[in-house]
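Just passing along the structure, written as structure tokens.
Then we have chain A:
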Amino acid sequence: MAGIPIKIRGLEKRFAANRVLRGVDLDIPAGKVTVLMGANGAGKSTLVKIICGLYEADAGEVFLNDEPFAPNTPSAALQAGIVTVHQNINDGVVPDLDVASNLMLDWLANPKSAPLLNPRRIRKSAEEIAAKLDLNFDMNSMVSDLTLADRQLVAIARAMAHSPKMMILDEPTSSLSAAEAERLFRLVEKLRESGVAILYISHRMSDIRRVADRIVSMRDGTIVGKYETAPLDYEGAVNDMLGHTMTDVNITVQAPGEKVLELTDVKLKPESQPINLTAHRNEVIAITGLVGVGKTQLSEVLFGQMAAAGGKVQLNGKPYAPNSARDAINQGVFLCAKDRGTNGVVQDFDINRNITLPFLSSLSSFGFVRRNAEYKITNAAIDKLGIVCQGANDEIGTLSGGNQQKVMVGRWLSHECDVLILDEPFQGVDIAARRDIGTKLRETAKDRATIVLVAELDEALEIADRILVMAEFTIVGEHKNEHVDVDLILEQVSGAAAAKDQQKQKEGAAR
Partner candidate 1 sequence: MSETRVNTKTMSLTDYAIRYGFVALLVGLVVYFSIAAEGFASPYSAVFIFQSVAITGILALGVTATLVVDGFDLSIGAVATSALMLSAYVMVVLEQSALVAVVACLLMGALVGLINGFLIVQMRVPDLLATLGMMFLLIGLQRIPTEGRSIATGMSLPDGSTAQGSFSPEFLALGRHRFDFFIDNLIPVSVVFLIVIAIGIWLFLEYTRYGRVMYAIGSNQRAASLAGVPVKKYKIIAYMISGVLASMGGILLAARLGRGDIASGNNLLLDSVAAALIGFAVLGAAKPNAFGTAIGALFVGILLQGLTMMNAPYYTQDFVKGGVLVVALMFTFALSNRR
Partner candidate 2 sequence: MKLTRRMFAKMLAGVSLAASSFVGLAHAADMPAPFDNPGDVKIALVRYLSTGDFFQAYLSGVERQSEALGVDLRVLDSRQDAALQADMVDQAIALGVDGIIVQHGLTESMQEAVQRAVDAGIKVVAFDVNVENPAVPQIEQSDRDLARLALEQAIADNGESWKAGYVYVPGIAPLDRRNETWVEFKERYPGIDEKAQFGTLDNPIANSNANQARSVLSANPDITVMFAPYDEFAKGVKIAVDEAGMTDQVSIYSADVSTSDIAAMREPNSAWKATAATNPAVVGEVSVRALAMMLAGEDPGASVVVPPTLITQKDLLEKDIKNMEELSEKLPQFAHAPVAVPDWMPLP
């Protein structure tokens, strides 16, 4: 059953002024795992949503077995044989029903099904579905009692009952442990053998190495690289996806000042490798790595949002283990969180109130906020970062994304601190604002240690004195930002070094 069930030609999609897909051409062959790589915003999920009937394309066509195919609802796509397993596992199962009912959910939801339930028949059909995939579930147990991995297998098994032509897996391992992921991979292999075309979306290099037959890289709404012949060029694919081009910002690396923050054998997960890291005043460190390699977890440990699984942190030579954001701020560690819409901006507030929110206690007397003091700070921040606005009382929602981000950065620059962490500070920011923010961060960096977490290598090169590379929840490389060996960084980002280690271990075991 070879062939190319899905062909995509010239697919385009725009949201308002934003061209998300700019003419995508892609074939997805049967019996192979096609891995789709791309940074956030590259257009992966839009592409998937068009195929599975959630969005309508503006231009271009999708062919299913050489027939034009434009599903207008997810269930139409499902009927046509295209099955999607979403990143959010619980979207695919009903936790309060038992396994048998979950496996038979589509039958239950079908208006043509018999109105009376025959529990024994349902169970039997469900067991048949599970048996096809060699899955062994207790049909009577509640899905809510299963592990995440088992729930995912249930969701996939249920999808398989449709004998699909194509299956889309959207970051299926993002909440699974290594052992659980391995079970999933075995299932994926089984599907591949049965001739299903599989589109596998992931950021995890280890997953990709494990299952990929071919890799397609996406960037800015187009396909920028295809790798189809073994051995696959993983670094090339990452390079395509990040689209690295030498940046034109020149950094003069500053001499580091005194040591401020020191991490010793800190573990982000019980099973991950320890992290050792030292940050100094007058130093900007960029930590780069793909999405989901532990950058955000590292910031959460340092900002009191989660406890480390091991190791110790010292701030100014004293033990540092904040238990809340408030605690961290009081000890002089600030975090400008990623996803400003959910984690930073208070939509109902104006610029002034957004900037001063963390510092109100020092700006008030007897609980009453001192207007003069807070406007002084806000106006200074507006000037310093060049925030384009009418005044300090503009509602934050009236500003552009770049200016909103400047407000967030301006907030954390408005008071002195020992350590400033910025998680994806250039997210959804145009190039001009990105340069402004970067310049301002470097200008003000003298008295503190600055740690910037970025997925894009360009951004790291633009801002850092020192670049650390993270993969698999640990730091795998360190580079001074002078005459950087970009290829080496990319190799580390894509986890080539780690993979080689694994390979060695496997060989050792085989022997």
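To be clear about the criterion, a residue touches a chain if its C-beta (ideal position, glycine included) is under 8 Å from a C-beta of that chain, and two chains touch if they have at least 3 such contacts; residues count from 1.
Selection rule, in plain terms: all candidates are chains of the complex that A comes from, given by their letters.
Keep in mind that this is a model prediction, so the values were computed, not measured.
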Next item on the list: Mark the candidate that touches any copy of chain A in this complex, from 1 or 2.
Entry: 1
Margin query: Under the definition above, what is the set of chain A residues touching candidate 1 in their complex?
Written below: 303, 305, 324-326, 328-330, 335, 337, 342-349, 353, 357-358, 360-361, 363-364, 367-369, 395, 397, 411
